[in-house]
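Step one of this worksheet: look at the structure below.
Only a single protein chain was left out; the remaining protein chains are all shown in position.
Chain lettering (A, B and C) follows the sequence in which the chains are written, and residue indices restart at 1 in each chain.
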Amino acid sequence: MRAAVIDFPGSNCDFDMYYALVDFGVDAKIVDADQNNLDDYDAIFLPGGFSYGDYLRTGAVARFAPVMTAVRNAAKAGRIVVGICNGFQILTEAGLLPGALRMNAKPGFICDEVALKIVNDHSRFSSAFVGNQTKLPIAHAAGNYYADQATLQSMHDHEQIILTYEDNPNGSVDDIAGIVNRQGNVFGMMPHPERAVDPLLGNTDGRYFFQSILQTSGVLN
Amino acid sequence: MPTIVNPEPKTAAQVKSERLYAKWGLTDVEFQIIEDKMGRLPNYTETGLFSAMWSEHASYKKSKVLLRTFWSKNERVLQGPGEGAGILDIGDGQAVVFKAESHNHPSQVEPYQGAATGVGGILRDIFSMGAQPIAVLDSLRFPEIKDEQTKSLIDGVIAGIAGYGNAIGIPTVGGDVAFDDAYKGNLLCNVMSVGLLDHTRIEVGQAHGSGNSVVYVGAKTGRDGINGATFASAEFSSKEDAQRSAVQVGDPFMEKLVMDATIEAVKKMPDDVVAIQDMGAAGILSSSSEMGEKGGTGISLDLDKVPVREAGMIPYELMLSESQERMLLIVAKGHEAQIIGLYKKYGLDAVVIGQVTDDDRYRLSFAGKTVADVDINLLTKAPVYQLPTKIPDRIVGADPRQYQPNVADPAAIFLKILAQPTIASKKLFYRHFDSMVRTDTVVKPGGDAAVIRVRGSQKALSMTVDVNGRYVYLDPYEGSRMAVAEAARNIVATGALPIGITDCLNFGNPDNPEVYYELAQSVAGLNDMAKKLNTPVVSGNVSLYNETDKRAIYPTPMVGMLGLIEDDRQITTIDFKAAGDLIYLVGQ
Amino acid sequence: MYLAKIYVTYKPSILDPQGEVIKSALHRLNYKNVESVMQGKYFEIKLDAENLITAKQEVEAFSDELLINVNMETFTYELSEIAVVGD
Partner (left out) sequence: MYLAKIYVTYKPSILDPQGEVIKSALHRLNYKNVESVMQGKYFEIKLDAENLITAKQEVEAFSDELLINVNMETFTYELSEIAVVGD
């Protein structure tokens, strides 16, 4: 699998994502946000960080980066597009995923490890998780997911909610931590699976996330 | 058309007759020395230069005699005190760079921005050596939490550290916090950063090569923190609101770009980059004059070239501004375009503002006129003071029996101790810090010391900051030895070998002989234990005048220690592993 | 030259966490009379334009496009012509 990790000015989890992908044997490259062609990649990862400083709203400026047209095309073509943390915020700002992310209900950045429920265990991003519970790191100040009632209903109806918090840390509506688009190829979540792949660092639950993508893409079995 | 400004609001004669220099922190005697050595009256701009460079913050004039006694050489030391940060060899051609810095006064005045810009400043100290920062630690002292005002101070400082460190993407992995009314009106905010680099890439801040260019990179210059250096060296008065102009605002997004670009420049164009220095306190002035002095050269700057954010700034303001996220590079003559191009790629300003010269002059021109022309050695070598000391009465008259705890009901005392904010878990604070970004953090906050692996090797680095100000208050010498010993215990508890120390000496007004006694004894104590443990003191920082309304804080020499783990399988953690395991008590 | 003052607020149906936090902080500081707090963003933007009509169009376009997230925010604005100070 060839994967692009997009480096927006201010991204800071780009290398973390890159190393996690390389660890799974993925042919990963870090691609500058000024690039406008992603045709060479099977999967595109928007990493965490503070794109363009995130001063206005998280992801608000990144959404207009030149690379986003290519990301849109890839999404339309059914290729894998993943946004982690700031990447998730960018995907919602860009309209590639429904809803929006607000400041945490109790304002302030939280870095912790949280228990999550796998609500949909047959998506391309969750099929390899064992059981319906997992633990992943979070690190964000704006992870408070919002969508209006109609959107939520439709997301429930189409099984678009993949992960929810066991003990909601940020005020997200319906405890939502990760969602997928209707087509099932564009995914965003606030937790950081790329921080949980190396046994030396203590938690390896993030490996199930990468395994899900690789298995459903026919790269791993 | 540019606004016409008068670069010299006062004549040289007025500077002297109105004793303007005194307002800027120079004594009458110091001013006289300057006048005598120059053979004429310094003008307005020149007086401003001296007042900043001769402040304690920039010159260490009152602490230098003590700092010189620090033991700072052993088989690992590649760079001791004097440069931005100290460097230790960790084998395989790799080195670790680390330093601590205080941002006490700015954080007291403006907690969020003060703490944030403290983090920004210490990171620049690390990457200006060519190193990749890998971790930040912080050491904080607040008054007891009794009122809303203290709470908001604490919230501000924590949010500031988080706001900067998290955004730039360097993990904040450890620290310490204590609460005591000795810090009322004068909180302490010390930050330490650790970086990694290859031996072949060590950058130092020495201007060499007459004709080489002085290149300004990063954010534009505004009127931020004018007089910050002299401000940091003046006592606090709780009534004095006028000091508040020293507020600097940090922009971590800008700093991330400056950091990434600078590290790339050092990697890709090692021969073009002759030297790098961070613009910290006293901005362009201290960075450029120190580079010239260390390199044994002169410096000539054209202030019209300095990128500015505000119109009408005069030379005094341009030179002393503490606008953040700026660096000064010395670039080999003829290679400026490559360096400028590299920074441009990151969307950053990079401008040639002057030259290295072969005389010993520090020259500034503005609007086509020379506005300052002074001997660089005079400017950068403030008089060194030997101050009187006196043993504080509380120590002379101390009765050792008063330190014997009276433990009638151990269980009740145990619970009381656990309920102390200083003893209780600090998770409520450190959970605001991204401790995991870069995915190298093996031991996160909550243990004894933090551990960061060195990617691509089996090695890991252990790091901690410690000091108990109350112990140092009761016995400056022993208390300081204990700070080093505590740091070493924390390092050893992670399975690491202690290899070196940085410090941040937070004390009161050194002109008070009792305070100076504390400082002298403390340095001796740190030194003694450092030698015993083979942990040389390779960098540090001094913060004096930590007083409110004439009352000094506890003497608080923060110790930042680094440890090396050769094999990451040897890392140990504090949690009990299994029921039935034996518990040993080691030591006396 | 025109000056646009733009006010961005959450749509009424959306809970504003920051407003709630400020309200309770004000109550703690004994400003018990405070009934509700809404926090929004405020922009002052100077722009060149042919005339008031084109300035208006531009302000509305970029506010919609960048300054607000249409899923949860709305904006109002005031526009005035200002003198250009030569320097």
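Criterion: contacts are C-beta pairs under 8 Å (C-beta built on N, C-alpha and C of every residue); 3 or more make two chains touch, one makes a residue touch a chain.
This structure is a prediction, so every number in the text was calculated from the model and none was measured.
> In the full complex, which of B:78, B:249, B:352 or B:524 touches the chain missing from this view?
B:249
> Give the residue, chosen from A:21, A:61, A:116 or A:214, that touches the chain omitted from the document.
Spelled out, the listed residue whose C-beta touches the missing chain is A:61.
> Considering the entire assembly, which residues of chain C contact the chain that has been omitted?
Touch with the absent chain occurs at residues 1, 7-9, 22, 25-26, 29, 31, 33-49, 58, 61-62, 65-67.
> Can you list where chain B touches the absent chain?
109-110, 112-113, 219, 222-224, 244, 247-249, 251, 253-254, 309-310, 323-324
> Considering the entire assembly, which residues of chain A contact the chain that has been omitted?
52-53, 55-56, 61, 64
In the analysis below, only the chains that are shown with their structure count from here on.
> For chain A and chain B, what's the span in angstrom between their mean Cα positions?
Taking the mean C-alpha position of each chain, the two centres sit 37 Å apart.
> Cα centroid separation between chain B and chain C, in whole Å?
About 39 Å separates the centre of chain B from that of chain C.
> List the centre-to-centre spacing of chain A and chain C in whole Å, with centres computed as mean CA coordinates.
Here chain A and chain C have centroids separated by 30 Å.
> Would you pick out the residues of chain B that each touch at least 2 other chains?
In chain B, no residue touches at least two other chains, as defined above.
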